[in-house]
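With one protein chain withheld, the remaining protein chains of the complex are depicted in position.
Right after this comes subunit A.
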Amino acid sequence: MSVDPINLLAFLGMAIVTYATRVAGLALAGRLNLSPRAQAAFDAIPPAVLVAVIAPSALATGWAETAAAAIAALAATRLPLLGVVAVGVVAVVAFRLVM
């Protein structure tokens, strides 16, 4: 149950930069006067960021993961959140067994 002081320093640094990124948006908002095109890019932030975070796992890990991601995407057009996660996890286990 020990806490290494250097580890604590790392946590503190990580926490400070993370909080800075989370509140920086408050200062930015309202100063943005967006054209329709820029607005479309702004609206695209959520899907762009979410996809950028998972792309290595979905596209650059192996065929089992890529196939399971495709099935999860298909499931996402029909099922609620938890259903998609269940389908994706079952699919990846199945594909890893056969691929």
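Here, contacts are C-beta pairs under 8 Å (C-beta built on N, C-alpha and C of every residue); 3 or more make two chains touch, one makes a residue touch a chain; residues count from 1.
In the analysis below, contacts and distances are computed from a predicted model.
Participant: Which of the following names does UniProt give to the chain that is not shown: "Cytochrome c-type biogenesis protein CcsB", "NADH-quinone oxidoreductase subunit NuoE", "Spore gernimation protein" or "4-azaleucine resistance probable transporter AzlC"?
Facilitator: "4-azaleucine resistance probable transporter AzlC"
Participant: Could I get the residues of subunit A that touch the absent chain, sorted low to high?
Facilitator: 1-4, 6-15, 17-19, 21-26, 28-30, 32, 35-38, 40-60, 65, 68-69, 72-73, 76-77, 79-82, 84-85, 87-90, 92-93, 96
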